[in-house]
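For this depiction, one protein chain was excluded, whereas all remaining protein chains were kept in their positions.
Read from first to last, the chains carry the letters A and B; within each, the first residue is number 1.
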Amino acid sequence: MTVGAPIVELIGITKTYQLGETKVEALKGISLSLKKGEFTAIVGASGSGKSTLLNMIGCIDEPTTGSIILDGVDVHSLDDNKKSDLRNRKIGFIFQSFNLIPVLDVFENVELPLLINPAISAAERTDRVHQAIKDVGLGDRIRNRPDQLSGGQRQRVAIARALAGNPALVMADEPTANLDSTTSFKIIDLMLDLNAKRHVTFLFSTHDEKLMSKVSRKVHIADGMLVGASKV
Amino acid sequence: MNLTLLQSLSRMAWRNLRRNFRRNLATGVAITAGFTAFLLAAGYASRVESVLRYYTIYGLRTGHVTIQKKGSLEMYAIKPRLWSLDENAQSKITTVLATMTQIEKSGRLLKGQGLIGNGCKTFPFIATGVDLDVEQYAMTHPELLKWTPHITKLNIGRPIWEAEANVSPVAVSIGLAKLLGKSKTLDQIDRTQKLSILDCSMPNVRDHFSDDANVQLASGTWDGQLNASDSEMMQLYSTGLVETNSSSIVLSMNQLQSLYNTKNIASYSVWLKDAKDTQSTINTLNEKLGDFANELEILPWNEERIGPYYVGTMRFIVTMVGFIGCVLALVIILSIFNSATMTVIERSEEVGMLRSIGYTRGLVRLVFVLEGFFLTVVSTVFGIIVGLTSMFFVNRSGITFRPPGVEGGLQLILVPNFWVMILATVCVSSLAVFATWIAVSGISKKNISELVAGTHR
Partner (left out) sequence: MNYLSSALIMTFGLAISHQQTLLAADPSAVDILKDADRARGSAAVEEGITWSVKVDTSGEDGSNSVSYLLKVKGSDALAEAVAPARNKGEMMLFNDRNIWFFKPGLKKPVAISPRQKLMGQAANGDIASTNYAKDYEGTIMATETVNGEACWKLDLKAKAKNVTYDKIRYWISKKDRLGVKAEFLTVSGDVFKLAAFEYKNKLNSGTKDYAFVSKMTITDALNPKNITTLNYESPKPSKLSDSLFNVNNLVR
């Protein structure tokens, strides 16, 4: 696996929430760099701030202070529509509860992010969707609806949807939390495989110690602060 | 936005309707019911509008355009001699009318009052004098026959334009004929029998009034003298209105002019080949009549003073239908708003997902708006089907009712109006879009991470 230039840079990120009359500091000055092709896990206990950190990196939440540079672009300078466009082209999302649209089949769910990218032609879109579905091993379930799939298969669809747009970064917040351990390993293996094949940067959060043995880099977070970074 | 995206979003929206089937069904049924009610009300209004329109234009012989002396609408009844059109004015107007190709028919009208007698008693009348060819044109016009059969079917006897040369015919309204004690028209009596002069002091004299069709018309002439003439009742007719059905008579222009000892007329009625030309015809008449037009009032049939019954009734009916329309709009806005609000709350994580993968706020709103739109369109289509079916059965069932002021029963007939349906569908769909947009706009502005996590509430 080759690791290249930084794809994400976080500089002094803080996030403070107002909860009633109390201020909650979810992130306390986090600086972090993720390089192209890295497969990184953010590890921390529940409430440590790992989801908040992922939201900042995924541009679906705003830091209170600090800046985020995503593939050379300062996210803070973008308006909502440009941020939407940036998410569409640069980031793939995998959610804990899959978040598939139940009335659409596998193909249509995977196709969703590509539909709003005018740079992709109809033919290319079809090719990419087919390729992504094939890559996650669901070539034979292309016309199935989510309710006809198992949990693992649904998460594979979500992975295919995240990968179909050829993003620079794929983010997964607790992607295996709703899966049994066998399926969880299979999903992590799939993500590792895709990381190797497609050189896509993967960043995911987990609190499952067993999965951590699989990742190349672990970022530990506790109480809103990084407590150390390691390479296995 | 590209077409494929719209197609895909539409497909998704269409399929999403099934996700909350029961709720959407309830919303759809509410819209369908409201829309059906509106269509039925509009169907009634449409029918009444047509009846009143053609009753005014042909039944009342108003024409599409009327020409009268300026001020005569207020003053003619008081001083007809001063507020009527003399021979010179008639000549000028007739000359201009003859040059206008958009005119199908034009005719002179004379109006006046007097007493009609049966040899023993007299009753007040309001007379319309009309040239017989004009009377034939107006009374046999297909639109009049089509829309006012409830009135024309009551006619008894032959129309006055069919009278023999030696007869002075008069058509008498049914109520007035009843007052006169005359139920038979000229054709229904034995004309070979010599007319007898009744002894009015006989106790059963009323039983003999119908023995002949002869009536006398008496009135003051326009130059201030008492005058009277003989007429034969050719036809009994209904004016369609209680107000006028016991006082109206129609006779030839010559007869009425002779009774009033005048050559003047009250007005001209102008019937057009195409009703759409009404205003342009008025403009052309004003132009062609030059300075003389300043002495005249040239008005369309639906001007309040010319067609007060049409204008007054339609104002009421439009208000009524408008009220139903407002209630429908409110039902739709509330139903759709309620449905859309609940839907977006339930699907907030989906909204978060769509926003995460790059869908803008506008696109997310569009997904929901399309759902509301489809739901409404489907409901209105059902509304149209139910409405048309209801109209079919209502029309077939022959329900009769008696609106205030209308003589006799009127069959309840509902006439579907294509343009009202289109317009109502567009309005209802627009309202649905508006209501959904409002309902969704709040959630689309929420923090994406909170939507995804389901913590936005």
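Here, a contact is a pair of C-beta atoms (placed from the backbone, for glycine too) under 8 Å apart; a residue touches a chain by one contact, two chains touch by 3 or more.
Bear in mind that the values here come from a model prediction, so they are computed numbers and not experimental data.
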Inset, instruction - Determine which of the presented chains are touched by the chain that is not presented, and list them. - result: B
Legend entry - Listed residues B:L6, B:L25, B:M75 or B:C200, member touching the removed chain: B:C200
Legend entry - Hidden partner chain, touching residue among B:N16, B:T66 or B:T122: B:T122
Legend entry - Touching residue (missing chain; options B:V29, B:A228 or B:L334): B:A228
Legend entry - Absent chain, residues of subunit B that touch it: 81, 115, 117-122, 195, 197, 199-200, 214, 216-218, 220, 223-230
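One rule holds for everything that comes next: only the chains that are shown with their structure count from here on.
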Inset, instruction - Give, as an integer number of Å, the spacing between the C-alpha centres of subunit B and subunit A. - result: 67
Legend entry - In the complex with subunit A, residue positions of subunit B that touch it: 2, 4-5, 8-9, 11-12, 15-16, 18-19, 349-350, 352-361, 363, 447-449, 452-453
Legend entry - Complex contacts: residues of subunit A adjacent to subunit B: 51-52, 55, 58, 60-61, 80-81, 84-89, 92-93, 95, 97, 99, 101-104, 108, 111-113, 115-118, 122, 161
